[in-house]
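The following block contains the structure, expressed as structure tokens.
Removed from the display is one protein chain of the complex; every other protein chain stays in position.
Now for subunit A:
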């Protein structure tokens, strides 16, 4: 616990630097990455991330120092070059975007590793730490580096806010942006430069290989929770910031733990959780909804069977055994008993010993289902011209879902008919 208070008091300047750096970097990358995510260009971010490695090495080779400005300049150049190469390949050959990205990504990364190996073998005393760019090491963020990277991060955030409206339009409907007369080419140049810059600072924290996760995953998390682009960007930035903070904290408490991979693990866990539990889009929600539908259908089928039995015996309120229901329509025995229990607790059925009987409310609900079933069969034969022996299955599903409005429409269109295509009476 003392670790926790030590860390969050931020009394150690080193903790302050690393945490502030990690949070700024991840939050700004998340913002910029949200545009690539919405533009369905997520893989481009990955390509750029890999392509900056040779630039960093060249920056070091040419300047002989690890001054971040030189490294950023080198990274910027090869990052851009890779983008240009991808676009050139797509435009001038039959190769599609995914293949072009794969080609460029591996060529640039391979060249970067080559340079890195050369530098490491060259015996240059300055070189130690360059390999951090591959997997990242936020803990090595200190002093002057940190100031540079923080400035870049703040610039990224500022530009996102300033040009939010234009970028939004550009990503949603580029042609329309051109038609409006916006300087689309220059805006695209700016946005792409921002992505390259985000990558350049981001690989400090998580490295080349994992950079795509920091760019894209926060946006993917945010999209699960909202349909508003503003809220999406706020959530993405918060998710990014939180993962940066968590990564810094974990590597503080366990110094052998790398910051970057932990940032990625945290943000990926959030993505997995969102995938599970997000309202509407989460799979759990969908599962429960499906289960509710299945139960409703089964319950209504039980009511329907009791109603049909009542029709043949001319009395809807006869007490019957479960076996009688199963003889009329096959149910799984356990499922049927659960349905009967649910219907009893909802007041549609009553149970007397082993016998069950429709209540007045149960009869009304069952009658509506039977009515819709028969009306729909009639509609399909008279209006859609489907053969009468093919309409039953359709009606069996529709009867459970038709809204009262559509039900009224149906009655009106058919003008309250008396019998269905099988000459059975339609109850009102």
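The criterion applied here is as follows: contacts are C-beta pairs under 8 Å (C-beta built on N, C-alpha and C of every residue); 3 or more make two chains touch, one makes a residue touch a chain; residues count from 1.
One rule holds in what follows: contacts and distances are computed from a predicted model.
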Name per UniProt, for the chain absent here [options: "Sulfur-oxidizing protein SoxX", "Metal ABC transporter ATP-binding protein", "Response regulator transcription factor" or "Beta-ketoacyl synthase-like N-terminal domain-containing protein"]: "Metal ABC transporter ATP-binding protein"
Hidden-chain contact residue, picked from the options A:169, A:357 or A:386: A:169
Full-complex contact with the absent chain, from A:63, A:226 or A:359: A:226
Residue among A:178, A:254 or A:355 touching the omitted chain: A:178
Touching residues on subunit A - with respect to the absent chain: 38, 40, 162-163, 165-166, 168-169, 171-173, 175-183, 223, 226-229, 232
